Structure formats: structure tokens, C-alpha cells
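Before any comments, here is the structure.
In this view, the complex is presented without one of its protein chains, the others remaining in place.
By written order: A, B and C. Residues from 1 in each chain.
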Amino acid sequence: MSDKTLTSAGFYVSAEAFVPTDNPVPTPSAPPPEIVRCAYMEIVVTDLAASRAFYVDVLDLVVTEESDDAIYLRTTEEFIHHNVVLRPGPVAAVAVFAYRVQSPAELDKAVAFYSELGCRVERRKDGFTQGIGDAVRVEDPLGFPIEFFYEVAHVERLAWRYDLHTAGALVRLDHFNQVTPDVPRATRFMQDLGFRVTEDIQDEHQTVYAAWMRRKSTVHDTAMTGGEGPRMHHIAFATHEKHNILYICDKLGSLRLSDHIERGPGRHGVSNAFYLYLRDPDGHRIEIYTQDYYTGDPDNPVVTWDVHDNQRRDWWGNAVVPSWYTEASLVLDLDGKPQPVAPRTDRSEMAVTIGADGFSYTRKSDKDDSSEYKLGNQL
Amino acid sequence: MSDKTLTSAGFYVSAEAFVPTDNPVPTPSAPPPEIVRCAYMEIVVTDLAASRAFYVDVLDLVVTEESDDAIYLRTTEEFIHHNVVLRPGPVAAVAVFAYRVQSPAELDKAVAFYSELGCRVERRKDGFTQGIGDAVRVEDPLGFPIEFFYEVAHVERLAWRYDLHTAGALVRLDHFNQVTPDVPRATRFMQDLGFRVTEDIQDEHQTVYAAWMRRKSTVHDTAMTGGEGPRMHHIAFATHEKHNILYICDKLGSLRLSDHIERGPGRHGVSNAFYLYLRDPDGHRIEIYTQDYYTGDPDNPVVTWDVHDNQRRDWWGNAVVPSWYTEASLVLDLDGKPQPVAPRTDRSEMAVTIGADGFSYTRKSDKDDSSEYKLGNQL
Amino acid sequence: MSDKTLTSAGFYVSAEAFVPTDNPVPTPSAPPPEIVRCAYMEIVVTDLAASRAFYVDVLDLVVTEESDDAIYLRTTEEFIHHNVVLRPGPVAAVAVFAYRVQSPAELDKAVAFYSELGCRVERRKDGFTQGIGDAVRVEDPLGFPIEFFYEVAHVERLAWRYDLHTAGALVRLDHFNQVTPDVPRATRFMQDLGFRVTEDIQDEHQTVYAAWMRRKSTVHDTAMTGGEGPRMHHIAFATHEKHNILYICDKLGSLRLSDHIERGPGRHGVSNAFYLYLRDPDGHRIEIYTQDYYTGDPDNPVVTWDVHDNQRRDWWGNAVVPSWYTEASLVLDLDGKPQPVAPRTDRSEMAVTIGADGFSYTRKSDKDDSSEYKLGNQL
Partner (left out) sequence: MSDKTLTSAGFYVSAEAFVPTDNPVPTPSAPPPEIVRCAYMEIVVTDLAASRAFYVDVLDLVVTEESDDAIYLRTTEEFIHHNVVLRPGPVAAVAVFAYRVQSPAELDKAVAFYSELGCRVERRKDGFTQGIGDAVRVEDPLGFPIEFFYEVAHVERLAWRYDLHTAGALVRLDHFNQVTPDVPRATRFMQDLGFRVTEDIQDEHQTVYAAWMRRKSTVHDTAMTGGEGPRMHHIAFATHEKHNILYICDKLGSLRLSDHIERGPGRHGVSNAFYLYLRDPDGHRIEIYTQDYYTGDPDNPVVTWDVHDNQRRDWWGNAVVPSWYTEASLVLDLDGKPQPVAPRTDRSEMAVTIGADGFSYTRKSDKDDSSEYKLGNQL
């Protein structure tokens, strides 16, 4: 990381640049659609009632509308129709990652951009789900099902309706996280699509283990995590404060559902946010997240973490559970069939660090971290 | 407000439109510069040591650099050189409201835009303050001194340096607030400059008492408050959580400086943020602010509050102290002389509501609010 | 306050002593009952349904049992049957302040103690309310209806049932507050009853405006506030954290019930607790309170505040609303008739300070506080 500046906090900063990759997706000549933000995810679940109990009764997402075929959910500060669609199906998977674009005209750009890449593209003037108008769905070059839309029904933003908020209120959809075998290839493609890189994890050989990228002015609208893919790693919702996240844990304990807690709560190194990872009844991973930082300036510094920095994924050095690295949700093609999964092409973050396990350092200067009290060192 | 939709929370929403005004600033044919966000304020103080004690020792802003002539301060998550410049002078005033633009080329646009309006424009390749390069300052048509810049020195973002954060850490510059005699005229001009309106306060005669407008995806980068102007109403910094704001109050009490607390803490109706207003040693007003909502979608609904809604400025119906309506800081012209102040052209919010005083309603349906326990009803 | 030690925070500390009074209640030769803590209050309300809506639907107290004649409510961490009884009646008033004693045998002591004072005493083996066994009620020498009991039905402590907790959960009954014309007389009587003084407010003439006293190891189980009495000033419930109290304000705003907020939220000088005062549908005052300090040591220092210290009742110097000084609830005799109210015998705190109004000081050294921005100075 000789071209980067070491900060006093232990990570590196540098100016954003196109990510080098030896296996690039071609850059289309057509301009990409102007994306505003991640907007919703359509999730296939195997037992709609069980999922409703989790997303509505436990997580307290707001039901915009529901039927036997689908439940449309939103966060308390959302004014568009939904942030999540739950749809019953035979195989738990993600049907689409949906982004809102800046204007109706961006849909034509999306069609041209992906068509030039030879991707399968489908457009429906009346939308693919309730509440959405003209929309384009594609199977992107990385194998993910992506939707772009502008037209959407407005619903009441319940930000001021504190009487309806629970102690763990989810206020915003924050981001998606995708698993892909070749992170530089995927990240470079997303840069072509207009995403800005904010943070990444690398090793001394410039192996990139994960990268975070944004359209709105937060750390990310999506991230690329290295692993067998294409798969969906998680969908993240924001709370206002940290105690809201702790309450969700407390409530899961009270309901004797604490085994839905997979990792955390903790403080991320990457993003500086406070986090919690849950697993829904089908194993789909949900992050609850709060308090990352503003990234909207054009020259926002890119933060690079050393994969051997024990605080990169948990600032407190707490262990990353293996399933967090290995498990993820299948994604569907536009016919609703699961996309085949390809293996990781580069080295695995878990293999080189095994969580917070003593193959990483807390203080880079230390020869020997054997004195530490972490679980990874004790197993 | 017959053209607007009443929400269940008591305010109205509508689609954004150009604000009607019978006294518009002409719309230039030149395009406006693309503004990223409010970036810093240069504040003239009469006793630099006393101001340093307040901004650095009490509010814990980070000193980027300082001399006898100026102190450059930033928030903990900032990576540009400064968010505040304190400069000693004979008259307490605001020397400039500075915005960051999207690229160096925007400065040419700023020159053309304001020149067409006949405004005084000054450009310095080496900047007007430390840490800033090429910059343009103007006296805008509303009488405010405004700076635009792109080039700026990067400094370390201290977001991860919790060891340096106090319990009241100010993490971001959030917004400015300006006092102007004619709010629709000012707001319409800001729309021409590329700002988006997010909220306003009106009465049944469409008198506009205040309006909030944004470039970044928060409720505002600046607001226009009706009153004698041009003056600076306040500069606002964000904390992560509400307890950080309460701590600032607690600390002021411990230092026997509680008389610097002018209003709050409380919950705004407008913006839904938690707030506190302080006055610095010269009387410059500072807001501490947290947890408004995302506004970045192109069709973000505009929120309109009834000036007679007792919860519009404090969701808990607590009184607005008269000085908050009447007092504000002078602003300087580009020669450093105070701009003359013109009187409010429309009706005064204080005159029609007198804070939370019983001339307003808590429940619109109530004929008589005389049973309430608010200070305004008891004086 | 020449015999007291001035602290760096601006108040005084001294060793606890019997409070001097020129009009004492005789000290009985019989020992007082050993009181454990304040336990419940029986409150007469004029509209039981309206009160239920407030205490249960707004404040989220837990219903232990209810009928047309009474609603029994408890806090989330309580294991005895109730902390509040709401009972319908023609006049809003307090029927009893109830204390739990250390053992069944303490009831005999209570009978002897009050009988020696010539007070009216009534004992019921089956209790005066549901859930309580053997109990003694008295009209005490200050005119207040007081109950002592040991036997009580146990109910489930819902501390771990986070799924049932709202964001403003009330976890404990903390204290009562009584209005009495002669504070030293009342305080000295309470000392004879075994209470320990923790804090008081005095002036330079040793006029005592209010005193706080405890049995359990918090700042108080009850306080004596100077004014027309006997009356009930407030009943206070504890939350875990400050944000829980802010949420209650937010929720009241959402329900368009913000006029139930009388004073605060704020930080007390006395007790150092974070507070909020509400008024129920009958005007009974309720405090929500959190984070005072441990007082259980036998030599816990008594804190004395100067009545002219502007931060004594609000550490941030925010104004005390006049109704908070003047309004309070009637109390009943054992026949259920309102006790007549006698006027304040000493000077009134409001008269000498008028809230946070400039007749008080923020910094004792200041000749002139006229520069401050407080509402009191602006009206």
C-alpha cells in the first residue's frame, strides 16, 4: 500500500481511482443510468407467514400492503411504496436488487447500457411489483438480477409518527451487500455503472477481499464481498441510534429467538458504523446499521484496510463467525431460477485471517499478539 | 393549503414547485454552479481568546490550525481543512457562507451567474482563507456574502479516533440559517441557484414565514427565516445521538455557562431533528442538531407546516424564546463592512404565534387550548 | 450557609442533622415503623377511561388487574402487585401515599407511632386495595393520607420481557413529592419517621424552600415542597436511559398531546437526575426521572442549594413554569374527603426567583446576568 497514506487510526487513505482488474467487463459506450440510491429488494421466502412474523412482528417493518402472494414493507422514514418485497417461493433466494434512478428517462439508458453488454433485459411499463411503474430488470454481467425504476407510488413518511415506532425502529434502507468471486472485476463494473468506491480491504499483494461503493452520500448503496457468487450477502436497514440495535437483540432474547443473531452487535472498522447481523427464517442475512459518515464530496478519500488488521471488520477485535464468511443467499435469473454459483477466484479473507484469530494483528508493531483474550486465540 | 395533502402527523405534503413571489430576483440565463454542500462559515468575533474557549474548550471542535489572526476548526468526521474560521474584528458578524462545488470548473459558472445579476464578485486563485485554493466570493442579491470553492487541503478524518471524541462530539457541519425580509423572494432565488425546497411554514394566506432548502441529501444546507435581514440566524453542527446534545447542556451547567443555552433542547417539528440552540460569546447562534431524514430523491415530498401549529418549531410544544425570533448576526460585504438591515416585509411569525403561546393550537380541532400547561399560557 | 462546604459545582455539602424548626410535631416515644420504600399511590380520577388512555396507552404502565372501580398498574421491573391505583371519584385527588415496610410487625409500630401523635389510624387485615394484605392507613400530622403495608401479592417482574417494553418504558416507581406550608416542620417530622435528608434548597436566611428525603438508597422516596398544603406535587417513575424520556415527549407530540408536557425535559440540579413533568387528564403531575445517585451510606453528604442559584431546579438554567410552583393535587382524608389547604408560611420560591428569570444567578460572581438568553429575561 505504498501509494497510500497511513492514518493515525491504522488504515490508509488514497484518491479514488478505477480499480485495476485483469478480467474486466467491457465498458459500454452507452452512458449508464443515473442511479439515486438502493431502493428495495425482492426476497423469495419459503414460508410467508414465518417471514411475516420475523419482518413485521420482530423487526417492526411497516406493512404498506400485503396479500397471499406478497408482503410490501417499508421503513419508518420511507415515502416510496416499499423497501422490501417478500414473496413465497420454493427456494429461498433474492429475486431482485432494485435501484431508483433520477428520472423516467434513465430507463432508456439502462436498456441501452446493459443491451450493449449482451445482458438479458426486460422492461415492463406497469412494473414488476405493486407500487412501481415503468421498470427495467436485467441479469447483469456479474449474474445479479437488478431493477431500475423511477415511477413509484408515494406513501406517508412515518418519521413523525413516534406513537408507531418501537424501540428498535428501522428508519431507512441503507444498503445491499453482494458476494462475487472476483471483487476487482465486479467493482470496476460498478464504477462503470456510476458507483463511487468509498472503502476496501486489501492485502500486501493488492488482493482485494471486499469493496464498498455508493451512489447516495453514505458509505455504500452496495458492497462486493469476495466469495462464491453471485449471491446476496445481506440487506441493511438503519436505525437512528445504537440503543435501537441493542433493543432488537434484547427483544430477540425475550422471544427466545436469540439464535437469529449471527454476529454482533459491534462497531465496524470499515464504515465506522455500529452493526448487528441477523438471519431471517430462511437464513437470509439482515444487517441493522447506524452512523456511518458523509461521503458526498467528489474527492471523498478512499479508505483501505489491511486484511490482517484485526479491527477492520470489528473495531473491537471481536471474532467474525465463519458462517458470516461462507453463507449467503442464492440469486435468481429473470425466469426465477437460481443462478449457478462460481467459486472465489482469489484468496479467501477467512482463510487468511480466520476471523479475529491471531493470524491478524491488533497493533501492527507487535510481533506476537498471543497475550490477547479473544475467542479466536482460545480455540 | 387546499392543494396539499394533510398527513396523519398534522402537516401537509406536496410536490416541489417554484415558490411564487411578487418580487423576484431575475433568473440568470447563465447556469448556476453545481453546489455540493455547505462547507464552512467565516465568523468575525470581538475576542478571539474568548471565542476559542467556547468553540474549542466547550464545544470541542478540532483545531486544524490557528494563529493570532484566525482559528480554523473542523468537526470530527470532516476531511476538508475547516468548517469554521474564527477571525477577530471590531464588529461581531459573519464574513462568509461558503459552499463547496462539484469541480473546479464550477467557479467560472459562479462568476458568470452572479455577474449577470450585477452582483459584486471577487475571485482569488489562492483562496480567501488558509487551506482553500481557487475561490469566488460574491455579495448575492439578498445581501449575503457567499463563497464557492472546490480546491481544499485534505486533513485527517477523525471519525475513528474515539479517543479524541468527547461526549458531545460534533461530527459534521449540517447547515446554515439566514434571516431575510422576504422569504419567497429569497427561496425562489435559491431555487434558481439549484437548491431544492424540503419544508416550509405558511399560514392560510400563503404567507411564508420560513423555508428549508438543500443540496446534499439532508433537510437543508441552508434555510431562510423571515425577519430583518440580511442576517445570519445560526450555523448548525450534527452529533451522532441525542445524548451527545444533552451532554453539551450538562457540561455548560458544570462550567456555569448555562446562560449560553438560548432554546432547547427539543425536537423540531420541521426537519424532525433533535436540537439545541446556543449563543457564542458574541451572541452568534449555534445549533446542535441530530437525526433529520434522507431527502435525496428527486421527488422528495415538500412538507408544509401551518404557522399556527404549536408543534411546528418544537414537536413537544415548548415555547420559542423571543430572542430566537428577533436576534441574529450581521453579515459583512466583501470589504468587511456590515450590510445594512432591511425590515421584514411580511407578517412576523412571532407576532402571529408568540412562541408556544395559546395563539397556536396543539390539536387543530380544539376550540380552546386554555387547559394546557405551557409557559406561554401562563405569562 | 457558613457551616457548609462550597463544592466546585456551586452547591454546598454538610453532614446530615435534624432540621431546626420552630413549630415541631412532637417526637413520639414509640419507635417508627421501618419503611423500605415508597410503593404505590392511590389516585382518584374523574374519568377512569380517560385516565386509562393516558397511563396505559400513552405511558405504557402495565395493567396488573382492572375493573370498573379501579385499575392497578405497575412498572416493568416491579414484582409487587401495583405502583398505582386509579380509582374514579367526583374530585381529582390523592387517596393515599403507600410505603412498604420491612416486616409484618412494623404495622403494630405504625399504629403505636401515629396513635401517640393523636392521628386518625385505621387498620385492615385484608388491605385497602386489591393485592395488599394487612395494612394501616393514617392521616399524618401534616395532613397527608399514608399507608403502610408488608403483605402483598407477587406478580411477574417483566424486566426481561423486552418484547413488551416500549421505547419509553417506565421501569420503577421512584418517588413521591408533597406540598406543605412549612418545610422544616414537615422534614423534621419525616426524620422522626426514619427518613434521611439528602438535599435541600435554602436562602441566606436559612429559609428552607424544599427538602428531599429517602428510605431506599436513592435521592428520595419523597420530598417536601413549600407551598399551600397538604397537596400532592407529583409521583415519579424511572426509566433506564434519557432517550426513553425523550421518546415519551416525541410520542406525546405524535398523539397531539404535547400540552400534557408541563416542564422539561431537563437536567435537575437537585438530584442530578434527568427529568420531565407531565400532567394527566385531571392535572395530576407525573415526573419521569432517571439517573440520580446512590445515597445509601450512613454519612451520605447532604447537598444544599442556594435558592438564588439559577441551576438548582434546572442545571441548564431553563425556566420553571409558574404552574409547576403553584398547582398541585388535593389529598383526601380517610373518609375520602379533601383535606383543607393551608397557605405557605415562609417565603415562596417562585416569588424570590420567578423561575429562571434573572432574579437568580448563573455565576455567583456575576453582578449582572443581563446578557443571558433565557426566556425569563425576555418576558
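By definition in this document, a contact is a pair of C-beta atoms (placed from the backbone, for glycine too) under 8 Å apart; a residue touches a chain by one contact, two chains touch by 3 or more.
Because the structure is a prediction, the values reported are computed rather than measured.
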Partners of the unshown chain among those that are drawn: A, B, C
Hidden partner chain, touching residue among B:S14, B:T166, B:T207 or B:S348: B:T166
Residue touching the undisplayed chain, where the options are B:R87, B:R124 or B:K251: B:K251
Among C:F97, C:F195 or C:W315, residue touching the chain not depicted: C:W315
Residue among A:L158, A:L252 or A:I288 that touches the chain left out of view: A:L252
Subunit B residues that touch the omitted chain in the full complex: 160-167, 169, 241, 243, 247, 250-251, 253-255
Residues belonging to subunit C that touch the chain removed from view: 7-9, 11, 13, 36-37, 77, 79-80, 100, 102-103, 154, 156-157, 159-161, 171-172, 216-217, 240-242, 269, 272, 291, 293-294, 296-301, 315
Where the missing chain touches subunit A, by residue: 9-10, 241-243, 246, 249-250, 252-254, 256-263, 265, 267, 269, 274, 279, 310-311, 315-319, 321-323, 362-363, 369, 371-375, 378-379
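The criterion applied here is as follows: only the chains that are shown with their structure count from here on.
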Overall pattern in which the protein chains touch one another (line/ring/star/complete/other): complete
Chains most often in contact, by C-beta pairs: B-C
Subunit B-subunit C separation of Cα centroids, rounded to whole Å: 41
Rounded Å distance between subunit A and subunit B, as computed from the means of their C-alpha atoms: 33
Averaged-CA centre spacing for the pair subunit C and subunit A, given as whole angstrom: 50
Numbers and ranges of subunit B residues touching at least 2 other chains: 9, 241-242, 269, 315
